[in-house]
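A single protein chain has been omitted from the complex, and every remaining protein chain is retained in its original position.
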Amino acid sequence: MTATTEGPAREMGSPRKRSEDARLITGRTRWTDNMAPAGTLHVAFLRSPHAHARITGVDAGAARNRPGVVAVFSGADFADEQGALPCAWVVTEDMKHPDHPPMAVDEVRYVGEPVACVVARDRYAAFDALEEIDVDYEPLPAVVDMEAAVADGADLVHEGLGTNTSYTWVFENGDLDAAMRDAPVVLERRYVQQRLIPTAMEPRSVLCVPEGEEFTLYSATQIPHILRLMLATVTGIGEHRIRVVAPDVGGGFGSKLQVYGEEVIALLLARRLGRPVKWTESRSEGNMTVHHGRDQIQRLTLAAERDGRIRGLKVELLADMGAYLMLVTPGIPLLGAFMFNGIYKMDAYSFTCSGVFTTKTPTDAYRGAGRPEATFAIERLMDELAAELGMDPIEVRRRNWIAHEEFPYDTIAGLTYDSGNYEAATDKALELFGYDKLRAEQADRRERRDPVQLGIGVSTFTEMCGLAPSRVLGSLSYGAGGWEHASVRVLPSGKVEVVTGSSAHGQGHETAWAQITADRLGVPFEDVKVLHGDTAVSHKGMDTYGSRSLAVGGVALYSACDKVVDKARKIAAHLLEASEQDLEFEGGRFSVRGVRQEGRTLQEVALAAFAAHDLPDGIEPSLDSDATFDPDNFSFPHGTHLCAAEVDTETGMVKIRKYVAVDDVGKVVNPLIVEGQVHGGLAQGIAQALYEEAVYDAEGNLTTTTMADYLIPSAADLPSFTTDRTETPATSNPMGVKGVGEAGTIASTPAVVNAIVDALRPFGVDDVPMPCTPERVWRALRSEPDPGTLEPGTAEPGAGGGLGSAGGAR
Amino acid sequence: MELDHEFTVPVPVDRAWSVLLDVERVASCMPGATLDSVDGDEYAGRMKVKVGAMTITYRGTARIVSADESSRTVTMEAAAKEARGSGTASATVQAKLHPQDDGTTRVTVRTKLNVTGRPAQFGRNILSEVGSKIIARFAKALAAELESPAEPEAPAAEPEPEPASAAAPVQEAMPEPESPAEEAKPEKAAEPEPAKAEVAQPVPAAPPQPPAPSERPPLRLARDDDDAIDLLEVAGPSLVKRAVPAAGGLVVLLLVIRWLVRRRRR
């Protein structure tokens, strides 16, 4: 930090409406699919209908002869130049890492894998021609069930690997055997994190424009910088000859933190044909082929004392990789390794995760990425422990959580939580919720045997975000660092351009970054323009994911602004004929301490720097500055979420009656954006609990390819949320911010399921598999095993709105 | 998905057996199916499934893979692709005859279907709704066929305008085997082909090429508007008992496809 005097914080903390919203909401903006340079050709992909098959022939002759068709290529046509899609996270030295061609050449391993593509003058011609491509397949066994896939003699996804297990990764701390031995309470549970489809509002879209030997690739991506490097690596085209632009991007939730085969092929097609090419997916195409999220089977053992104190926790995971390892596929479940302990103290912890190949769409980052799964497990277990002990679930948590005076606290999972105040957030949530009153109503409904029972679910979560300290990523064998870059340009007119390496795709950076800049430089909000998402403009960056933009990228901007002020101070001192030490900077104006009427605004200084007529010796004529920030530690947002759910015991229908979220995301730049992030996050987390599931049948067909089958809740299905905050600043960055992108999603899923199980506990129910569909609730009430938890082959299709994904298609 | 059907026909097992080995007769029982060619023991054909606004046409082949007289079991395999689209369907159908004490024959049909592509990619089982009905109709028609007078060649009822079948494989299929009498089909024969509007120069359907020597008869698009399975034809609401485990109904069709031969009028 600098010696800058803090002006009144007019912008930071102000609930400004987002300046980018009007154009995003009306769609009158630069979505990739809105762009069509002259001569653009349209690409359509032929995709495998088989979950697993050998390709024995591709006949594209008829397709090539169709009107409007420019070219048809199969994977074999690109075999020599398409390379393999990258996996940047080799989590163990012996990790099995099969080749992943952008278009399949010899074998397909999931339904939807690209096999061939048509390039045509319009999309209609392209789609019509797809129907004319004749591919011969020799079907191979589908591998859909993870537990079956790791059994001896299982059919193999990749014959050459000899196993379906990609890796096994272990973390241990403390003496788990001692913790388990003679433990008065031992809980064993198996939870399934069903497979989810990210469902960003904007489908993927890629446009690649060749200009001689150089290429501009527009893509609906979260990661223009990483994508550029990876495209260069995969194709051998020089990084300096590729420009990647992420124009306005309509959401990602991790699904656009990826290097997709379609992006690589678009680049190769543009090179081969010398024409701009564009591909935009349809929703059903995307459901099959955008990487999926979650999909874990968790086996958990928790040992505790009779007074509720946790002794130790053992976590054994099977994590579905899908058919291939994509950009960070293997590392996603491992992000949870540090989170299964939640906010609790314990003596011993053991985490083992095996990554498993199946003939399904690859998995990768999805909002929360590893942490929701872990949080779900520990928060469900805390409610189970409370039930086992006949204790209030809040009280059990109190007995275990890290007290606010214990920070910084080194957790059993090896992290240092820098700050937090779980007591404050919980107290506030309880009050807003009317906890005691709802408990009384619950008792009354139980007493009356009301067909509609009430349940209360608790989730006192934390997460690690602000990804990430580069050192830590290095120690986890991640392929890159976690810093972020920003630069600030003060134009001669005094207007300001901010260039950020963060790549907003709906988060509101253009507003929040302008607020930070306006405050730090004392310029009007309207005078700040935020540039991002174009490697020609923002040459350096690590992009947006993992709730990192503010806590890393925002902090880089903050530092860059301070450097601007430092440069300006020298010039201002010269102009004011005063010494730097005597200047104060407030409200965008330098003045001599004690002589307020004499001063120079930053704009005046900028103009003076531009003119350069009268600069001090050795000073460059520029205020422009840049900064890179690499945090020392993660940030740890936390919060207490309480959910009251009404469960209709006659039909199994669940209705959320009340939802209170008190989040502590540290200091806040724009409370309105924070609230929006929390609302959206809650909707997504609740959706995992109640609605969403990617369902495969036994042959490996995805049966939820449309939004009629893959259910996304809308405002009509969700309650009015009560949100509030406590504010415990992070100590790992000068702004005290933590990040809010994933908090709502991480916290809410267990709160909802806990509420449902709490409502049903008098009926002997201690779990309902997700999503908790009405049929599954109804079956749980009848003490019937859920079809999704039965052994393969025994369940009837459809019983419950989901056949299990992590559990395997049945 | 597996489907089981069972019915009894009032003919002795020997007679039923001979019918069962006649692929053309068996195939004729498949609603919506058209036989395009025969090459040795492999039958190529199409099957059009039409439900409401939805239409899926499959092209493929079927053959008898085993016929065990001692156990009175015939197994057929069929494999097909969508005529437009990337989906596939394959089926194994095992029909077994069980002689009854009263001189009749109980027939059990077990069908294993595997459908891929769009029809398999929905939560509402398009195929199960349709497929089980089609299989049921097939079983019913097969029962009728088994009861009908043994007619090794063409079943008496339908003079098959398909002379080519055995001898000159491919050829004939093309020129719209004009419908048997009952067929009140509009004059669609001249229609370019199902892929109509796209005109273009697709598939050289018409040229009566000599049969390809390859073991696989080229699957040509027939230009006729074949006889789609239409649920309309299934009178009344769902006669089909749901004994059939729902699921990939379509699949069933597919299989059928392969062997089907002539168009059975509604």
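So that you can tell them apart, the chains are marked A and B in the order they are listed, and the count of residues begins at 1 in each.
By definition in this document, a contact is a pair of C-beta atoms (placed from the backbone, for glycine too) under 8 Å apart; a residue touches a chain by one contact, two chains touch by 3 or more.
Methods note: contacts and distances are computed from a predicted model.
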item	value
Listed names "ATP synthase gamma chain", "Chemotaxis protein CheA", "Xanthine dehydrogenase family protein subunit M" or "ABC transporter permease", with the criterion being the UniProt name of the chain not displayed	"Xanthine dehydrogenase family protein subunit M"
Chain not shown, its touching partners among those shown	A, B
Sites on chain B contacted by the missing partner chain, in the whole complex	51-56, 84-85, 118-119, 123-126, 128-130, 133, 186, 188, 194-198, 225, 230-232, 234, 236-238, 242, 246
In chain A, positions touching the absent partner	123-124, 127-128, 131, 282, 284-285, 650-651, 653, 690-691, 695, 703-704, 706, 708-709, 711-714, 716-717, 773-775, 778-779, 796-803
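Assume only the chains that are shown with their structure count from here on.
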item	value
Interchain centroid distance [CA atoms averaged], chain A/chain B, Å	49
Complex interface listing, chain A residues touching chain B	46-50, 62, 65-67, 111, 128, 130-135, 137, 139, 284, 288, 695, 697, 699, 701-706, 708-709, 796-798
In the complex with chain A, residue positions of chain B that touch it	81, 84-88, 90, 114, 116-117, 120-125, 198, 200-203, 245-247
